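Just one protein chain is left out here, and the rest sit where they should.
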Amino acid sequence: MKLFADDAWRTTWNYFKESKGGLWGLGFLGLVMICVIFADVIAPFDPSLQNRDALLLPPIWTEAGHWPYILGTDAVGRDMLSRLIYGARYSMFIGFVVVSLAVIAGTLLGLLAGYYQGWVDTIIMRLMDVILAFPSLLLALGLVAVLGPGLVNAMYAIALVMLPHFVRLTRANVLSEKNRDYVVASRIVGASNWRLMFNSILPNCMAPLIVQATLSFSNAILDAAALGFLGMGAQPPIPEWGAMLAEAREFISRAWWVVTFPGLAILLTVLSINLVGDALRDALDPRMRRS
Amino acid sequence: MFKFILSKIALLIPTFLGITLAAFLFVRLLPGDPVTILSGERGISDERRAEMIAQFGLDKPVIVQYFSYLKNLLQGDFGQSISTHRPVVEEFFERLPATMELAFFAILIAVLIGVPAGIIAAVKRGRWPDHVLMGSALTGYSMPIFWWGLLLIMLFSTTLGWTPVSGRLDIINYYFEPVTGFMTVDAWLSGQEGAVKSALHHLILPSVVLSTIPMAVIARQTRSAMLEVLGEDYIRTAYAKGLPTWRVIGIHALRNAMITVVTVIGLQVGTLIAGAVLTETIFSWPGVGKWMIDAISHRDYPAVQGGLLFISMLVMLVNLIVDLMYGWINPRVRDGK
Partner (left out) sequence: MSLLSVRNLSVAFPTQHGWFQAVEGIHLDVNAGDILAIVGESGSGKSVAMMAVMNLLPPTARITCDELKIEGQDLLAMPAKQRRKLNGGTIAMIFQEPMSSLNPCFTVGYQIDEAIRIHLGGSKKERTERVLHLLEIVGIPDPRRRYKAYPHQMSGGMSQRAMIAMALAANPKLLIADEPTTALDVTVQAQILELLLKLQQTQGMGLILITHDMGVVAETAQQVVVQYAGQQVEKQPVFGLFNQPHHPYTAALLDALPERAPAGDFLPTIQGIVPGQKDRPTGCLFSPRCTHAQALCHEQQPALVRNSEQWLRCHYPLNTVEVLR
């Protein structure tokens, strides 16, 4: 199944290039990806290695800081920089898994609802309404309370919370594509329902789905970090950025660096993804262009 | 108009039933003994256990259990908190004013800054004010607010000592009985000098933190709504009529853009409540958000269940009000129905 012609990719890229923000975002994400892939090589220390002689060491550019702890150490003497680098793995992994789950399930449900309509549609959409009636983070918290705290459960919870957006988007697109000439034509030549849904309709709703997926990616990272911070997501000593912040809270008046850097990492990563998302939206769909 | 309101409410009934069903299943899906979950009591005698099962109706079929649960809800019985043994309703409404006060100030800040920012960005489209404002808005939108709160505490409370770290009032110097539950109002009613100032002093950081994401969303949406409106024919008419620019933008364009923006502001209530969970945790703000977190960590499931139900009903109510306001603010919808 080929979702885009080569030509479409090139056009998209040409538009994407116009956005400076999008390029900056892409650049920073590249950096994050390098950390993700080569964490073992780049990170100066093992993220859980404790050094009792270097507790709460400030970053290297302050007076008390010293080599090789570039960004200082935390309360048990672990190297901040190494933990941040390994933390990138968790955030990107969370984003990837959550969005994949939500996209796959959401697209399937949306296709079903939009294609068959009737009671299938009603049940699916009412369910989605129920999910949407809860504020997302709160529902995720509730689900984690049921499933028990932990990174994996947090990911399931966040994926479920995001589901309705994909279902609604796919369904709306299916409804508008369904009666287009090319779909009617495929039906006339005897294409089966599934074939129609996957080969004709789905590729034509790809653009908004990609944009939504990008924006959900950043939301997933934010929500996972929030759950980690509240003690409901990744559990210490995992160097997940949100969990690192939770551990750092009590040192707020003594060690600014343990508080500042994990949050900055979250902010920059999320901001980059959102920049890419905005640029992608502008590039993929002229109708959705902001300016 | 009355019919319009009724039809809107009727549309919410299936969602309402779905929410109650979700809340009902929530407790039943928990791993472990439902008696323990509902009562919090462990290692109890068989006698006590049988008593409990009868009390919670656990011996009846699930469908019957659901309907009796629904009946209880409609009578205002949302269960009992395990940790305090008080009705969940009481616990919730005791804390709701604190959250509402925080949310009110947050949305006030978000609107007062977000809307003008969006207008300026739209009018100066493509030039530096647009880039600066929209860059800030995207940064705000990407902000992990729990970190943002810590950062502000670090700067304004710990380092500069300008604002208190937590709580709602300087309780060493002021004391008064709650009347409305809104600290600013109660402080004003108490007539104690400086009490209102102290309440606002405690409010400022949490509400700024909570306003961050709604402000960013409002600014972005205001900009795009304004851009759309500014291209309309009636804006050209307004200029052709000789109206000064501020009047064309501030009255003719804004009035139309507001139709979209009011909806966006209304939809921020969900975001606001989710944000309140984080903000209240950071600032030890005694609202429903902090209460929910505490309930989850104490495994006080009836409280979690009731809290989730209340909050989603609150969100539904606000969305309904926004829907109705949309009809009121948009003349075309107003008498279409």
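Which chain is which? They are A and B, in the order written, and residues in each are numbered from 1.
Definition applied: a contact is a pair of C-beta atoms (placed from the backbone, for glycine too) under 8 Å apart; a residue touches a chain by one contact, two chains touch by 3 or more.
In this text, all values refer to a predicted model and were calculated from it rather than measured experimentally.
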* Considering the entire complex, write down the shown chains that touch the omitted one. => B
* Candidates B:28, B:71 or B:255 - the one touching the absent chain -> B:255
* Structure fact -> Touch with the missing chain holds, among B:243, B:262 or B:313, for B:243
* Structure fact -> In the whole complex, of B:41, B:59, B:90 or B:232, the residue touching the missing chain would be B:232
* Footprint of the hidden chain on subunit B, which residues? -> 232-234, 236-245, 252, 255-256, 259, 330-332, 335
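Heads up, the rule we're going with is that only the chains that are shown with their structure count from here on.
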* Asked: If you average the CA atoms of subunit A and of subunit B, how far apart do the two points sit, in angstrom?
  -> 24
* Residues of subunit B defined as touching subunit A within the complex -> 14-15, 18-19, 21-22, 26, 29-31, 125-126, 135, 138-139, 141-144, 146-148, 150-151, 153-154, 158, 223-224, 227, 270-271, 273-275, 277-278, 281, 292-293, 296-297, 299, 301, 304, 308, 311-312, 315-316
* Structure fact -> The answer for subunit A against subunit B in the complex is residues 21, 126-127, 129-130, 133-139, 141-142, 144-146, 148, 218, 222, 225-226, 229-232, 242, 245, 248-249, 252-253, 256, 259-260, 262-264, 266-267, 270-271, 273-275, 278, 290-291
